[in-house]
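What you see is the complex with one protein chain gone and the rest in place.
Each chain gets a letter, A, B and C, in the order it is written, and its residues are counted from 1.
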Amino acid sequence: MIIILKPSATEEQIDTLKAEMTGRRLIIQEITGETTRMIGLAGDTSMLSPEMVTRHEFVERVMKVSEPYKLASRRFHPQDTVIEFPGGQKVGGGNLAVIAGPCSVESEEQIISIAKEVKLSGATFLRGGAFKPRSSPYSFQGLGLDGLNLLKIAREKTGLPIVTEIMSQEHCEVFANDVDVIQIGARNMQNFPLLREVGGLGRPVLLKRGSSSTIDEMLQAADYILAGGKSAVILCERGIRTFETATRNTLDISAVPVLKKRSHLPVVVDPSHGTGHWDLVFPMAMAAVAAGADGIMIEVHNHPEKALCDGQQSVTPFLFDRMMNRIKKLRGVMCE
Amino acid sequence: MIIILKPSATEEQIDTLKAEMTGRRLIIQEITGETTRMIGLAGDTSMLSPEMVTRHEFVERVMKVSEPYKLASRRFHPQDTVIEFPGGQKVGGGNLAVIAGPCSVESEEQIISIAKEVKLSGATFLRGGAFKPRSSPYSFQGLGLDGLNLLKIAREKTGLPIVTEIMSQEHCEVFANDVDVIQIGARNMQNFPLLREVGGLGRPVLLKRGSSSTIDEMLQAADYILAGGKSAVILCERGIRTFETATRNTLDISAVPVLKKRSHLPVVVDPSHGTGHWDLVFPMAMAAVAAGADGIMIEVHNHPEKALCDGQQSVTPFLFDRMMNRIKKLRGVMCE
Amino acid sequence: MIIILKPSATEEQIDTLKAEMTGRRLIIQEITGETTRMIGLAGDTSMLSPEMVTRHEFVERVMKVSEPYKLASRRFHPQDTVIEFPGGQKVGGGNLAVIAGPCSVESEEQIISIAKEVKLSGATFLRGGAFKPRSSPYSFQGLGLDGLNLLKIAREKTGLPIVTEIMSQEHCEVFANDVDVIQIGARNMQNFPLLREVGGLGRPVLLKRGSSSTIDEMLQAADYILAGGKSAVILCERGIRTFETATRNTLDISAVPVLKKRSHLPVVVDPSHGTGHWDLVFPMAMAAVAAGADGIMIEVHNHPEKALCDGQQSVTPFLFDRMMNRIKKLRGVMCE
Partner (left out) sequence: MIIILKPSATEEQIDTLKAEMTGRRLIIQEITGETTRMIGLAGDTSMLSPEMVTRHEFVERVMKVSEPYKLASRRFHPQDTVIEFPGGQKVGGGNLAVIAGPCSVESEEQIISIAKEVKLSGATFLRGGAFKPRSSPYSFQGLGLDGLNLLKIAREKTGLPIVTEIMSQEHCEVFANDVDVIQIGARNMQNFPLLREVGGLGRPVLLKRGSSSTIDEMLQAADYILAGGKSAVILCERGIRTFETATRNTLDISAVPVLKKRSHLPVVVDPSHGTGHWDLVFPMAMAAVAAGADGIMIEVHNHPEKALCDGQQSVTPFLFDRMMNRIKKLRGVMCE
């Protein structure tokens, strides 16, 4: 941590500050520029919030030097994390995860039919919402536990591990028993009690980036889960909120190489929510893979025009199949 | 709802769409421009999501005409909502609520001392965090239930109703019993299960705007609470996330008149979180009141440089007192 | 400037860097943390761009310590700049400038009638666009030099100094002769050749903040003008672009106290462009003055529904008069 002092700071004030910092067992190193005087602090500054220091009237500014996350950082874990599933699927470390399925589970016939089709095209995981976070209380809210049971049936029929979103701590036990990858939705990326509890369940967690969360906040949220010590984390970029309205969100593809640089965790991309338009999903899925993503998450619906949720951004199994064909070829180029 | 058709739409396709809409008991009105053909729908379109319609390849775009919220809308409730408390405090309808106190409750001595001071200066409610949402798992997380008990003691000593944040459904019962105004923090504005449950508790809820939430999404979140039928809602603007880094958030003061126009609910402003710097709190509190806010929410700490949380944005009781003096005069101008 | 080194940096690499910096006559001070090693540089670092340093593979990050602007900084010019006009008007230093008039000059009758009315209500400057920057080439583009002549007639009739926007270097001479305050519009805030040339004209310049410009970039733009050595600068906050669509822009009222803290230049606020809705202008003008602005800039039109430009955000002379009445009272509170 670097403390930048105001030109008006007196020797007395500086001495008080130095004594305070020495009291915290920090090592003080002074830097004096022509117009600016600074104090560098070495040692464990994790318990020292910048605010405490900035509060002194004679302090101009404080600059944090170290990253605000630890367990998710590549600095302390240089190798890629690779998550292995009983069925042999791997996420991370050069493997491509393909998570596909409808926005929400609507019926047994629907979920099984889609699951079979996406598997044939090359999907390695089945997604489907049972509990749906909707901006409006008047929209369809998902089938709940019934939806979860239908997902289990679809898993049995296809062998695809299931990925589905948890919205409340009260469902943690059920999800720990029944779900292969527990999804934390963008709106819950900073629901800290939920993150903590999920981190203790021992199931891989797919953590979606909040639509106004920075990359560093996302990695701090991952730290909340990892601190539980039991659950692996998959990071998911799904678009951030900007001024542009041509797309539902602005899919931040550059988050992929940035996250891969800062963290050892696998990174997948959701171009369906990231764009909000089915005809942008194919090019953006290609872009994600070309940028080095460890996986993609795609909404597929057999009758998008009748979907109870997000039909606008769902591709048909036919288009999904064409997309997968090209992505396989792209992977050939990437892995050379 | 207005459906804009692509120029390439065939009569057959349009007929199918019209039949589908008639089947939903909607009344169809066609509009034909020189280059564009549109279909207007009258009737209850609340169960018809724009996505379902946009999904048709021959549809270019859909425009929603009605507001996405109902219970919070001034359209159906023209009079200001005024919330009255047993101690006589009123929120809304031309009254000014002043909610003041520390970011987090730290000790009995601290909370009682601050509560007494802010009351003397004119505060009408005491704020203080017991459960604290922190971006980092390594930051101070609040005293929890112990903090809640200290708030109750401070209430007893001063008569000020208490406002504090709930972070998890598991604390609903405690909050319903002990807290006068239950706060939903910005990060939980779209934690829908929590909103629903809080809406049934029968306590006024202070709903903070999510840092990337639109005004309409905030009113939809209010609808979630109001749908419970038991709890009144106070809206709180606390800054949105933008590219500007000079302030912690960009306090959207214009949200005050916009919310007052669209909704009958009281609107308060939190310039402490909205700016993140104690020396901006005074001018921005003035701005909020001058723009017509029904209240302000201010972080006050007797030793900001030792605060365990957000000391940077807390004002001292002395500065708070000066601010209140000027705000009282401003209120004189506003109420003439 | 602080250089943060990667843990992998070798002694040899660090020595090379140190030699390079010594060659630039910079004084080197090393700081060694537990996990991080840093180099602090003292001396004139203005010719050293952070990019040059970051480019070294063994450098993790560079932090600039000093502000990126000089002439606009309060650090080197602690007193408020006050601009005096021949007619006695003052801008800055506790005076309130009221700049009012139509979005664009439409006819002699229109501009004179509005000028007289706003003067009666208390305006101290007349605004009106002769050259209009419009997003669409198909929109009304202003009367050009004819509009400028009409403004001069209105000035003669009322004594109000005129404020109008320059869009091209080719008009610099005319503006230097005829205009009292030369406005640089938001879209030209970083039109550097124009800024430079205007800075040599010897007329006060009203510099509008670009809709996606940070406060620091705005002050750097002011430095471009001030470097000309002849022209004073008035800063104007007029809203920034965010995700919120309820308002045309998000008026960043907190920019007022931030700019006043960082700079000695006067700060005015334009709530008309800042909100885009006439019924938000009154509350936001109040908010601006309450936050400490040195002036407001208001679009007033006698027939807003027939305005050729921005009628939506123009207030009538009647409403302007009511607003001015209340603002005068607010000023009473502010100046006590």
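To be clear about the criterion, contacts are C-beta pairs under 8 Å (C-beta built on N, C-alpha and C of every residue); 3 or more make two chains touch, one makes a residue touch a chain.
Fair warning: this is a prediction, and the values are worked out from it, not measured in the lab.
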**Report entry** Chains shown that the absent chain touches, full complex
**Finding:** A, B, C
Query - Option touching the unshown chain, where C:241, C:260 or C:273 are the choices - result: C:241
Report summary line: By the document's definition of touch, the residue of A:36, A:66 or A:214 touching the omitted chain is A:214
**Report entry** Residue among A:66, A:242, A:302 or A:316 touching the omitted chain
**Finding:** A:242
Report summary line: Listed in rising order, the chain B residues that touch the chain left out are 2, 4, 7, 29-36, 38, 40-44, 63, 65-66, 75, 241-243, 245
**Report entry** Sites on chain A contacted by the missing partner chain, in the whole complex
**Finding:** 212, 214-216, 240, 242-247, 250-258, 261, 274-275, 279-280, 283-284, 286-292, 326, 329-330, 332-333, 336
Report summary line: Against the hidden chain, chain C presents residues 46, 49-52, 54-56, 68-70, 133-139, 167-170, 187-188, 190-194, 196, 210-212, 217, 220-221, 223-224, 227, 241, 278, 304-307, 309-313
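Operating definition for what follows: only the chains that are shown with their structure count from here on.
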Query raised in the report: Where the CA atoms of chain A average out and where those of chain B average out, how many Å apart are those spots?
Result: 26
Query raised in the report: So what's the Cα centroid distance for chain A and chain C, whole Å?
Result: 38
Report summary line: Listed in rising order, chain B residues that touch 2 or more other chains are 212
